[in-house]
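After this line comes chain A, so read on.
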Amino acid sequence: MTTEAQGEHHDPPYMMIFAVLLIMTMGEVGFAFLSLPKFWLALGLCVMAVWKALLVALYYMHLRWEPRRLWILVAAPLPLVVILITAVLTEF
Partner candidate 1 sequence: MTSHATSAEQNMMVPDLTFEPGMKVFNMKLGMWVFLLSEVMFFTSLIGSYVILRFAHPDHFPEPGVVLNVPLTAFNTFFLICSSVTMVKAFAAIQKGDQQKFKLWLLGTILIGAAFVGIQAYEYSLLVAEHFGPSAAGYAPVGRGMEEGGPIVGGPLYGATFYTMTGFHGAHVSIGVLCLIFVLIQAMRGKYTAADHRGVEVIGLYWHFVDLVWIVLFTIVYLI
Partner candidate 2 sequence: MLGTSEIRGLLASSLVAVLLVGCGGGDSAENAPAATETAAAPAENPVDAATAGNIHGTIKFTGTAPKAVAIDMADEPTCQTATGGTAVIEDVVVGADGGLANVFVYVKSGIDPALKFPVGPGKEIDQQGCQYHPHVIGLQAGEQLTVKNGDPVLHNINATPTTNRGFNRSQPQAGMTFETQFASDEIMIPVRCDVHGWMSAYIGVTSHPYHSVTAADGTFSLDRLPPGTYTLEAWHEKYGTATQEVTVATGQTAEVTFEFDGKVAAEVPMGPVLLVDMHNGTLRRTTTLVQQ
């Protein structure tokens, strides 16, 4: 179950993820300068950023191959982040 042992079996597609990240970054920069409404622009960029962050966490940080318990642990602060920002945003 250890990652060391896992590494032997899976060879994570590091280079492929790299290519995807690179293409998405270029896509983001291009997308940012499209003349879309601000809301859609922001939404699209956020989705892309979250997707990229997920790729890094899953593949480069090997979360994909970690036990389920670690997933739960890692996800723990995310609701708190969402609660803080959304609650305070309603203020302004």
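Selection rule: all candidates are chains of the complex that A comes from, given by their letters.
By definition in this document, contacts are C-beta pairs under 8 Å (C-beta built on N, C-alpha and C of every residue); 3 or more make two chains touch, one makes a residue touch a chain; residues count from 1.
None of the values given here were measured: they were computed from a predicted structure.
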item	value
Chain A: touching candidate in this complex (1 or 2)	1
Chain A to candidate 1 touching residues, read off their complex	1-4, 7-8, 11-12, 14-15, 18, 21-22, 25-26, 28-29, 31-33, 41-42, 45-46, 48-50, 52-53, 56-57, 59-62, 66-67, 69-70, 73-74, 76-78, 80-81, 84-85, 88-89, 91-92
